[in-house]
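In what follows, a single structure is set out as structure tokens and then discussed.
One protein chain omitted, others in place.
We call the chains A, B and C, going by the order they appear; numbering starts again at 1 in every chain.
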Amino acid sequence: MLIEVAAVGVCGSDVHYFTDGRIGDFVVEAPLVLGHEASGVVRALGPGTTGRLAVGQRVAMEPGVPCRRCRACRSGAYNLCPDVRFFATPPVDGAFARYVVHDEDFCYPLPDHLSDDAGALLEPLSVGVWAARKARIEVGSQVIVTGAGPIGLLAAAVARVAGAAEVVVSDAQPSRLALAKKMGATEVVDASRGAGSRGAGSGGAGSGGAGQSTAREVLDIFAGREADVLLECSGAPQALEAGLRGLRGGARAVVVGMSPESHVRLPLSLVQTREIELTGTFRYANTYPAALALAASGAVRLDDIVSAHFGLDEVAEALQASRRDPLVVKPVVLPGR
Amino acid sequence: MLIEVAAVGVCGSDVHYFTDGRIGDFVVEAPLVLGHEASGVVRALGPGTTGRLAVGQRVAMEPGVPCRRCRACRSGAYNLCPDVRFFATPPVDGAFARYVVHDEDFCYPLPDHLSDDAGALLEPLSVGVWAARKARIEVGSQVIVTGAGPIGLLAAAVARVAGAAEVVVSDAQPSRLALAKKMGATEVVDASRGAGSRGAGSGGAGSGGAGQSTAREVLDIFAGREADVLLECSGAPQALEAGLRGLRGGARAVVVGMSPESHVRLPLSLVQTREIELTGTFRYANTYPAALALAASGAVRLDDIVSAHFGLDEVAEALQASRRDPLVVKPVVLPGR
Amino acid sequence: MLIEVAAVGVCGSDVHYFTDGRIGDFVVEAPLVLGHEASGVVRALGPGTTGRLAVGQRVAMEPGVPCRRCRACRSGAYNLCPDVRFFATPPVDGAFARYVVHDEDFCYPLPDHLSDDAGALLEPLSVGVWAARKARIEVGSQVIVTGAGPIGLLAAAVARVAGAAEVVVSDAQPSRLALAKKMGATEVVDASRGAGSRGAGSGGAGSGGAGQSTAREVLDIFAGREADVLLECSGAPQALEAGLRGLRGGARAVVVGMSPESHVRLPLSLVQTREIELTGTFRYANTYPAALALAASGAVRLDDIVSAHFGLDEVAEALQASRRDPLVVKPVVLPGR
Partner (left out) sequence: MLIEVAAVGVCGSDVHYFTDGRIGDFVVEAPLVLGHEASGVVRALGPGTTGRLAVGQRVAMEPGVPCRRCRACRSGAYNLCPDVRFFATPPVDGAFARYVVHDEDFCYPLPDHLSDDAGALLEPLSVGVWAARKARIEVGSQVIVTGAGPIGLLAAAVARVAGAAEVVVSDAQPSRLALAKKMGATEVVDASRGAGSRGAGSGGAGSGGAGQSTAREVLDIFAGREADVLLECSGAPQALEAGLRGLRGGARAVVVGMSPESHVRLPLSLVQTREIELTGTFRYANTYPAALALAASGAVRLDDIVSAHFGLDEVAEALQASRRDPLVVKPVVLPGR
């Protein structure tokens, strides 16, 4: 199916490939088109299509098409397919382009009232939906989210939509916490200041802290919470440990943020004595319909995290925007502009 | 712990005991005080208390105190404890009284902004929370709720809070459907008219149906929905079958409403070929904290389903109120009035 | 991939199609080759193969190849794919043939020490594995299996291999119970005689019953067992009710046997008050590797249930064998004979 690309969000992974040429074991060894958070319009059907989607239909594209035959695929965990073709993962080109070809069943029709941007941002929203599912958040859950980048913000939003009673979001860049509250956080914690430095949302505490807190204080910023769920979205090992310390026995911890290091020093005895279930997310599977429902109903407002738009000739600038300005949450490239 | 009773909701089971003297195998053979949805104020602590709750504390009471020692209790399914003492289940007296004695750990402190009525109605809300948990509703779920009595209304409300994208509520008494929409239904279906008679919420369809539909039409009111979850809250076998027909393969069906008959004719081949998971609820376990969180945050507004108040000398009238007038959803007795 | 068929088991569904021309909604409207429990030898690879299987490789064939694209397929529940092509399900021809064409990834290499018969019977063993998985049998479980036909026998065998401490098998044809004990039952119950008529394995009880028992007695043959799991493999509604009465609160009931009627009168209040999880099985998904491991290790001895062999010209006879003689458990057709 031939898709004319309408909007593509810039993801941290795009930035890594652009600046470092690699992310962990994924290495860029040949010219590579980046961009994997994409929406567009069907322009031609091609072989293997069913007619379910017509030419002219606006769609969101789930960026990874798996082999459909391996053990992972057949058991529903197609995100773990070793032969997946995923936009902008070497050597597969991505969507910073005028046109892409994509499988029909990985294209989702967009309702008219959803913007192209929102269609593109179903991708990071899917990451949040997947994290919430892995965490088995339910009505009344108490949730800690560490990290208020795009993924943390959307994970927090999904947690709230899933009925969590408390969604506490921490970040070491306080400027992001206001947006966290807008996206559904019931409370925010300035992780640059350590325990006690809770935002206005918590009832006013914490403004007194003078200067940086000690490392030990940072690790205790969630002490005593006895939360049900941790969604670690920062990639920082200290945030992971701080979050784990805030969990009750039998809680679940889902590591969404990627640490730059392959190995991390973890409080394993804590995991054991509290029987915490710790897992991580790698992309997502079967989440697009739910993500689309959340965006379409207005339960999650994706347009709120879009910071700026760029043309196809400004991709390099788009890729550097969030590094230059921490207030830039999600730049979006519009290839047709 | 001695509790002065503040408010007690009237439940359908109270009405059954009052008019029929029995519910299934539970038979009233001696004078019995009814009422099990109760809130109150701690008036004395007594032995075995920890001091966690002070005299004067307003509390909601979870009405069943289990043995704490049997297999069911030790595995967390204390609602299935064969030796549970449950308010107003023969031969244990209930809460239509000035004072009751109750175990401390089954009393939950109420925040100031929650009414006595809401404290009492955490009980039916717990039924809804339990149903949603059994159904494993998650963000984006499509949910069918059959029956818009108090339990169906609260189950629908919880489903919505849990992030369900669609919550379709049916009832054979159309008068209740407006309240269903207020409580969170995204669409309502008038089950007295059969397929096609969807309420205004669905976009206007179905007003044309003249008069009663056939039985076959009623069974197909959800045809083609491919929903993820059915919460059967009416006790009517036709509603159960209609709901089952609306489910996708691998869906879950939770039977909350009690049928007057012990046996029901079920479409078993449908359950098999779609591998539907069917279960029922018997009270609830470990739900009060979540129910309290939902009520306290305003996510579920319990006061909205209270229809009328009665004094302790008007209990007989309260017990007959909903039978006399289908618009009466939840009568509440205030023993102190 | 072109497969020369080596052995094909005769299933009750083949018999139904042969004698009645239909099974429920599946109707034979044109000539149809039957047979879906099949093993064979790879004779040619064809397009779309990977080289994983070589010409000459002996294989077991999983008979249903799904579309790989629908919601069910992508979520791992490919047995619920509406577009599955399944051997001997109208209008798809089956394996009572010299050659069949089949997808590579639904062919499983057989170790040398497994017979062609065993390769074919991985199919009904998969049904047993799927039932055990749905039932979440674990070490120490107490399991009731109603029905000792091929499926009941294999389900009982899998339950025992899964660590069940008790596996009680009932059948109304006492002649089958000896084989049940051979396959792993720890106790057998003659369901033609009702409560008390337990086999020698139970310690000698029950031999006194003279003649048929009453219907009520039959429903109580498992009374008081408080089992964790029911695997209903007979298709008889009375067996289902008897089994349900033998379960503890919170138990799981898996309906494997198909009733001839689409609707069955069920003790729904029992399901509710004990919060039994009831579901059914429709074929299986992702079970062949486990079934193969069980057969290859000798944990389940599939050759023990083979009763007789037939040539391709004797298929009609094979299809009638078990109806003529209840001692015939599993006839096998050898197309190459």
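Quick note on the criterion: a contact is a pair of C-beta atoms (placed from the backbone, for glycine too) under 8 Å apart; a residue touches a chain by one contact, two chains touch by 3 or more.
Just so it is clear, the structure is predicted and the values come from calculations on it, not from any experiment.
So one chain is hidden, and I want to know which residue out of A:V255, A:L302 or A:V333 touches that hidden chain in the complete assembly.
A:V255
Taking the full complex into account, find the residue in C:A162, C:V218 or C:V256 that is in contact with the omitted chain.
Touching the chain that is not displayed is residue C:A162.
At which residues does chain B meet the chain that is not included here?
Missing-chain contacts on chain B: residues 68-71, 73-78, 105, 285-286, 289.
I need the residue numbers on chain C that touch the omitted chain, in ascending order.
Counting only chain C, the missing chain is touched by 129, 132-133, 138-141, 158, 161-163, 165, 289-291, 293-294, 297, 299.
Touching the hidden chain in the full complex, which residues of chain A are there? Just list them.
Chain A touches the missing chain through residues 24, 71-72, 75, 77, 79-80, 134, 248-250, 255, 258-259, 261-282.
We adopt the following convention: only the chains that are shown with their structure count from here on.
Tell me the chain pair with the top count of C-beta pairs in contact.
Summing C-beta contacts for every pairing gives the maximum at B-C.
Please report how many Å separate the Cα centroid of chain B from that of chain C, as a whole number.
That pair's centroid distance is 39 Å.
Can you give the whole-Å distance between the Cα centres of chain A and chain C?
Once rounded, the distance between the two centres reads 44 Å.
With chain centres defined as C-alpha means, what is the inter-centre distance between chain A and chain B in Å?
The computed centroid separation for chain A versus chain B comes out at 37 Å.
Could you pull out the residues of chain A that touch at least 2 other chains?
Residues 289 of chain A touch two or more partner chains.
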